[in-house]
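Left out: one protein chain. Kept in place: all the others.
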Amino acid sequence: MYKMEANISIIPVAGVSVPPKVGREMRPDSTIVNVGGIEFGGTAIVVIAGPCAVESREQLFETGRAVKSSGAKMMRGGAFKPRTSPYKFQGMGEEGLKLLRELREETGLIIVTEVMDTRQIDLISSYTDMIQIGSRNMQNFPLLKEAGMSHKPVLLKRGMMSTIEEFLLAAEYILNQGNDQVILCERGIRTFETSTRNTLDLSAVPMLKQLTHLPVIVDPSHGCGLRWMVPSMAKAAVAAGSDGLIMEVHNKPETALCDGQQSLSLEEFEKLMNDLRKIAVAVDRVIL
Amino acid sequence: MYKMEANISIIPVAGVSVPPKVGREMRPDSTIVNVGGIEFGGTAIVVIAGPCAVESREQLFETGRAVKSSGAKMMRGGAFKPRTSPYKFQGMGEEGLKLLRELREETGLIIVTEVMDTRQIDLISSYTDMIQIGSRNMQNFPLLKEAGMSHKPVLLKRGMMSTIEEFLLAAEYILNQGNDQVILCERGIRTFETSTRNTLDLSAVPMLKQLTHLPVIVDPSHGCGLRWMVPSMAKAAVAAGSDGLIMEVHNKPETALCDGQQSLSLEEFEKLMNDLRKIAVAVDRVIL
Amino acid sequence: MYKMEANISIIPVAGVSVPPKVGREMRPDSTIVNVGGIEFGGTAIVVIAGPCAVESREQLFETGRAVKSSGAKMMRGGAFKPRTSPYKFQGMGEEGLKLLRELREETGLIIVTEVMDTRQIDLISSYTDMIQIGSRNMQNFPLLKEAGMSHKPVLLKRGMMSTIEEFLLAAEYILNQGNDQVILCERGIRTFETSTRNTLDLSAVPMLKQLTHLPVIVDPSHGCGLRWMVPSMAKAAVAAGSDGLIMEVHNKPETALCDGQQSLSLEEFEKLMNDLRKIAVAVDRVIL
Partner (left out) sequence: MYKMEANISIIPVAGVSVPPKVGREMRPDSTIVNVGGIEFGGTAIVVIAGPCAVESREQLFETGRAVKSSGAKMMRGGAFKPRTSPYKFQGMGEEGLKLLRELREETGLIIVTEVMDTRQIDLISSYTDMIQIGSRNMQNFPLLKEAGMSHKPVLLKRGMMSTIEEFLLAAEYILNQGNDQVILCERGIRTFETSTRNTLDLSAVPMLKQLTHLPVIVDPSHGCGLRWMVPSMAKAAVAAGSDGLIMEVHNKPETALCDGQQSLSLEEFEKLMNDLRKIAVAVDRVIL
């Protein structure tokens, strides 16, 4: 569990203004976010795994059973996908949600899936344990407000060109509506470097942990965009103090309809989980 | 009117993939977008002016009458405002829309205002001549699709973190639903430089004009964020080949509820319009 | 000639600290830099043209005669070239300097060439009218100090990663040694956008003109890296208030040993000069 540094008051070197509801000043104790019985923000580190998009029953269940067996507690999988091009696979829609619910019933895996439209929140909330607001919607203010009015935990991903301050203000929109069950996720920012898909900003982890009481997790898959690099960055995230990880895992990465290049195979994920347990111990934590 | 360069085929030095419906390859002639009788994309350069947000009848009408008298053909003004902080003025809502419609009736100024939520499109469309999709929503794909199904012209602003290729793909979402009345707007990108609010990327103007048949305009107000700098950048935009300008003008910039620091006063706007006419002539165009 | 805005004192929105010798506060009048009889910083706009690198007598003289005939007053050409790869052409060295001097004698064109090493300053100064410190050396502090101790005018290019404040501080190093004959050059900064070589930051022109008394010119060739785009950006630079332009021109761009993709042909340069004269008039200036 992250221990706030004593010298927190000298942090805002660049003048980060921390809004009141997400800030530690008026709420110094770390918030525990409970998602279907799983706690984020305590001593244990939680791993979320699964495919970029739900593609089929076979793909989802084969991947789900395997990641559960390797130790993941939660499953990710997109039913409505934000795609840069209108000609790319846009997700299975409600059919995908139904498959996620079935998987939950069979395996006990808790589910998170993305919402992109205020009109979808009720539908998606009825199928899932946590709703995700993706990077491209981090400043979709009507969506943030609706998420704040829902009773679901929210996984809020940092915009790829959003400052720490803007990220906190986006979370404040949700808390300001009465929902404090928010998990922040660093997933890489856009820089001039092109050899990786984004630049994973791991300094966001200690920075956010100092400034806010909310849990902070890391998405190394989108952060680097390279399957072979994900393990190194996942280990680094845990060493940096992350409260969890969300990673893309696919039973057949080479044929994935989305993000196959950055998805771990089932075997790679299992090996990584073993390595992560060792890092967690070295920073006085455990993988849940 | 922009003349496409002969050597267009060698452009994509960095491998910009231009999607089919917005690209010039299958549609080499420039598209003229007609907004309430005003044409964008022809020889004439169109100027849109007005406040960041509609604040009151007095503010709106005083500003509107003045910018019309100085030569603006269209009025901008936000009724629903995307604000980084939940504690900032969020706009007058439908009351603001009504004021905009009244202004239109009195002055004949054509109106553009921003939409942030799929649920608002019908309402906003019923009041306005053109709907704006702002930078933070450039990759709000449900909103792009809805805008594509509407029968309104769309002003699509480049995301502050978006490449030229992503910008074109966002426009493709709209055209792909059957609406080709789309105007692209460069409004500054986010870089490491902090002395200006954003870095206005004027090279986007010739680049977009080469790659797409859609009209391209520039927003120097958000581009630099500094009132005194707006005239220089507006002139540069016209010299670079822009089909229009959208600028923030306020009757009392120092008391504006939003973006006062980058809003021109009525006198500054009038002087600028005179200067712009000279630049337009120098590039064989006219200010409408 | 640039007229300083009255509200200069409110400029530093982002807290730009302007050092004393380059700042306008203690020296409000614009400095005129005289390079071999040519004045930078007054009403007239000066155009510098020439190849990236001196490659041969034929190349240099054919290009030089043509750009002079089109109206350029100064010639650029590298004898010692900073190249990202050690396997690329590194320049002709002193042989190139001799050719530049011969060209000067024949045509009267004033010469600027780059210096990369403190050990070269005396040699290069003996051949040229102005020494250039390139982007990659903008924070080469020993070189800045040596340039400050020389009696040559200095063309200082903005680093591709440098803020306006760092740019001014680099110039301060030169003035601090007693040499105030410094011309600043915006040449594009590095951003996430990859369709252009760099992102030409034209807002740097009005910003620098407000903050410093030194002349400011623009290099659109490196700014966009695309030959067909250079004319648009050169025109925009003049409209934005630039005191001059430095552009790559080559008698045979397609066979250039360096930067051919961004070099104008002799015909393109001649046409552009005619277009620039019209823009200059529209902003109450002339092309020298």
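Just so it is clear, A, B and C label the chains in written order, and each chain counts residues from 1 on its own.
Keep in mind that, in the parts below, a contact is a pair of C-beta atoms (placed from the backbone, for glycine too) under 8 Å apart; a residue touches a chain by one contact, two chains touch by 3 or more.
These numbers were taken from a predicted model, which means no experiment stands behind them.
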Contact residue for the chain not shown (choose from A:Val22, A:Cys224, A:Leu245 or A:Met273): A:Cys224
Per the touch definition above, residue among C:Thr31, C:Gln59 or C:Asn137 touching the missing chain: C:Asn137
Where the missing chain touches subunit C, by residue: 19, 82-87, 116-120, 136-137, 139-143, 159-161, 166, 169, 172-173, 176, 190
Those residues of subunit A which, in the complete complex, touch the missing chain: 5, 7, 11-14, 16, 161, 163-165, 189, 191-197, 199-203, 205-207, 210, 223-226, 228-229, 232-233, 235-241, 261, 275, 278-279, 281-283
Residues of subunit B in contact with the chain not shown: 190-192, 194
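The definition used in the following text is that only the chains that are shown with their structure count from here on.
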Inter-chain centre distance, subunit B versus subunit C - centres from mean C-alpha coordinates, in Å: 33
Distance between chain centroids, defined by C-alpha means - subunit A, subunit B (Å): 34
Inter-chain centre distance, subunit A versus subunit C - centres from mean C-alpha coordinates, in Å: 47
Multi-chain contact residues (two or more partners), subunit B: 161
